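One structure is given here, and the rest of the page talks about it.
Only a single protein chain was left out; the remaining protein chains are all shown in position.
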Amino acid sequence: MLKIKNLAAGYGSLKVLRNISLHVNQGEIVTLIGANGAGKTTLLHTICGLLRANSGEISLQGREINRQSPERIVAAGCSLVPEGRQVFAAMSVRDNLLLGAFVRYRRAKNKRRCMDLKPVYQLFPVLKEREAQMAGTLSGGEQQMLAMGRALMAQPALIMMDEPSTGLAPMIVKNIFSIIRQLKDEGNTVLLIEQNARAALKIADRGYVMENGKIIVQGPAADLLANQDVQRAYLGRDVDNNQV
Amino acid sequence: MSTELFFQYFSAGITYGFLYAIVAIGFNIIYNATGIINFAQGEFVMLGGMTAISLYPFMPLPLAIIAAVIITTIIGALVEMIFIRWLDNPSVLRMIIITIGLSILIREAALFIWGESVRSLPYFNGSSISSINIMGANVSPQVLWVIGVCAVMVTALSLFFKLTTLGREMRACAANRLAATLCGINTRNRITLSFMLSAAIGAAAGCVMSPITYSQYDMGPGLAIKGFTVAILGGLGNSMAAVAAGLLLGLVESFSIVILPQSYQEIIATSILLLVLFIRPHGLFGNKEAAALKEF
Amino acid sequence: MRRLKRYLPLAVMALTVTAVQLLTSYTGTAYYLTQLTITAYYGLLIIGLCVLMGYAGQLSLGHAGFFAIGGYVSAALTTHDLTAYRNNFFITLLNHAHLLISRQDIYGEPLLTVKAWPACLAAIAAALLIAFIIGIPVLKLKGHYLAMATLGFGIIIFRIVMAGSYFGEADGISDVPAFTLLPGLTVSGDFSYRVQNYYIAWALILIGMFLLINLINSRPGRALRAIHGSPEAAEAAGVNTARYKLLTFVISAAFAAVAGIFLTHFNGGIGPSEASIMKSVRYVAIIAIGGMASLWGALGMGVILNFLSLRGVFGSYDDAVFGAILVLVMLFAPQGILSLSIWRKSIFRRRRDG
Partner (left out) sequence: MAKINFPAPPGRLRKMPLLSIKDLNRSFGGIQALSDVSFKVSGGTIKALIGPNGAGKTTLFNLICGNLPPSSGRIIFKDQAIEGRAAHHIARLGLARTFQNIKLYPGLSTLENVMLGRHSRSHTGFMAAMLNLPRARREEADIKEKSYAMLQMLNIADLAAKEAVSLAFGQQRAVEMARALAAEPELLLLDEPAAGLNIYETAELADLITQVREMGITILLVEHDMSLVMKISDEIVVLNFGRKIAEGVPAAIQNNQEVIKIYLGSEDD
């Protein structure tokens, strides 16, 4: 599905990513964990074209997408749910979702079918209730769902999520993670970036650990969960507190 | 005040009111797509009128007007493509200064081409003295042209933004550019389109108004400040309200002549602007909650 | 040591100013001094506006208005004949307070007007008062709204001086008398006063720079820069943001008014073009080129561009040149032209300390 080879990128003279190689297979949840500043968000931005790579290859479903404009990359089937959700605050929930389908109805003959919001409403019933409300008035959790729903409207081959749990209460985080799991069960492919490493590894098939712009460890999620180093560095929160 | 005089002021107020509304809508279109206030908005009106006047000797009036609108639209597109398109996330201050600089440059170019003389297009029907009797009052047919053309443009635009998918995409670009890009929308093209749209309606207004208000190279800034007053009065981004606000300002200004000499007329519009900014910056009809969700 | 570093540029400037004067007298090009004097007065406005825009982050598109308030009030008070009101209680009171002066106009008619010093103080007071009143609501606004509100203020001042017969309408006020600062020190455009006026103007700049450099390197200056960067956090640190913005606005208005007063007495008159929006835009342009938060950059650019403009180098394209500069600088060097990479590592490199 997604293949990245020897990717390097950065902002100006600042090199953030060095020699990154990873891949995501069809129907997998792959998670990328690492401390803040490791370059996770930069990697996602480079994949979806918001940032130009300095060198390396990125291909999606066998097609080279490196150095293309973000619009093209979205059209090629790669959607990003950005950090901080980035909903269209002053527009209705419905309009937000319809805009997500943009890449489909631009080409499609039957435009009406592309505007079918039912599948998203099934996944997120709360959005149906809030259909006419302005997106900016939703709670953080609802906005996260809206951002995910909007990305799904494009029916992407690969859906990337940048820290979907940031700033959300534990209960809502659980809810979000169960939805990501559900997405996989429906056949979607997910690349997930998370601070909350344990929760991410629990639902993921495979994981990569990033540090200082490099991938230092990779493997099946279960192995990473059991890995002593990873545990100490990223899963410690749960180790020293088991009541919660 | 005699009924006749009253009606004269009234129709002048309505006519200018529509002009201000069109300029305000021009502001709104670009603001909605980019979050930028285009200080060169008044110059589009001037360019439309002046171009049509220059073309008129060579072709029939309707053709001259259409050509003028097209030329101004192209200029609008060029302005966006040359000066704005490639800027990476510019600050509000930077955009204010750039569009002010552009308005100066367009104005100086117009001065170079057309000189300082005041010109006008001929009346579309009849002449400056012909009139139509409506309910006992005499109205110049040109006033009806202004009202008709402006009303059609306003309705068409509002339907475009509300109902069409292209309109929704343009609103999305305004709401959150990053998110719009991630939805696969080519935000840059939408923004060029917004400049073209607002240049086109400005130019069209500049043409229909020309017989009444005349055209001159430096008419832009005055129109821009009034258009902005109207845009704020109606609530920035709200085009239907801009029409109501435009008519309000046009009438107030027109009737103010009863109390104050003409030379103070511009002070009235500007004072209204300041008052609205101080007291109700989200506009007379604006929604405070919605305004809070936008970034200025 | 730090103080030396702070004040060294001022000493260099004082030396340069003196050297230029000596050079012009040596080469017989003393006529340049007239333009350099006018340039200095515009420079005074510009450095005041620079602190407001570059450090406190508040755009003003109406600063020519404050210049005009200073110039016009001082001009009107020292020029309009009060003989007809001689018996008015208020005028009598002023006369007894030795604030009025009887003199003859150029046709030899007797003239009773306000003295230059009280007129000057009244003009500054008027500018401060208006800045204070207008500043309270205006500075609550941000972005486009702030730009438009200050622009609106500028337009209103322009229209008032254009429409008010008291201000001479389109002709402005002429025959403004000289302003004797101290015995032997007179602000006047008269040929014989040329050298001393050059030094008066540049001494004002020196004082102005001294005050502003101190300001931006102090506790209030730090607070201003914080307001620019993050108003919410500044407020949380205990900065009264509204008050600080207002004070800066008032200070910059005072600088503009003083510039207006002195230049009006130097030129012997003032016209509505000094209040025009194009002037305000021009000041903003100069600060933008200088790099916004750079007092020395703004002053340097102000001197160069105003001097060239006054020498008529730009011909009838004067406005077009400033328009083009605005667009080009904002497109290619939004941090000012001194920030361009070609200057890097050179002695021109922008310093934070002003």
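Just so it is clear, A, B and C label the chains in written order, and each chain counts residues from 1 on its own.
By definition in this document, a residue touches a chain if its C-beta (ideal position, glycine included) is under 8 Å from a C-beta of that chain, and two chains touch if they have at least 3 such contacts.
None of the values given here were measured: they were computed from a predicted structure.
Only one residue from C:18, C:83, C:102 or C:230 touches the chain missing from this view: C:230.
Residue C:251 is the one among C:251, C:275 or C:329 that touches the chain not shown. Contacts to the hidden chain, counted on chain A, fall at residues 35-37, 139-141, 166-172, 174, 195, 199, 233-237, 240-241, 243-244. Mapped onto chain C, the footprint of the missing chain covers residues 211-212, 214-215, 218-223, 225-226, 228-230, 232-241, 247, 251, 293, 352.
We adopt the following convention: only the chains that are shown with their structure count from here on.
Chain centres were defined as the mean of their Cα atoms; on that basis the chain farthest from chain B turns out to be A. Chain closest to the overall centre, judged by the mean of its C-alpha atoms against the mean of all protein C-alpha atoms: B.
Note: centroid distance chain A to chain B, computed from Cα atoms, is 43 Å.
Taking each chain's centre as the average of its CA atoms, chain A and chain C sit 55 Å apart. Per-chain CA centroids place chain B at a distance of 34 Å from chain C. Among the residues of chain B, none is found touching two or more other chains. Contacts with at least two other chains are made by no residue of chain A.
Within the complex, the chain B residues that touch chain C are 37, 83, 87, 90-94, 96-98, 100-105, 107-109, 221, 225, 228, 232, 261, 263-264, 266-267, 270-271, 273-274, 277-278, 281, 296.
The residues of chain A lying in touch with chain B in their complex are 48, 50, 69-71, 74-75, 79-80, 82, 86-91, 95, 98-100, 102-103, 105-106, 111, 134, 136-137, 150-151, 154.
The part of chain C that touches chain B in the complex is made up of residues 59, 61, 137-138, 140-145, 147-149, 151-153, 155-156, 159-160, 162-163, 277-278, 281, 284-285, 288, 317, 319-320, 322-327, 330-331, 334.
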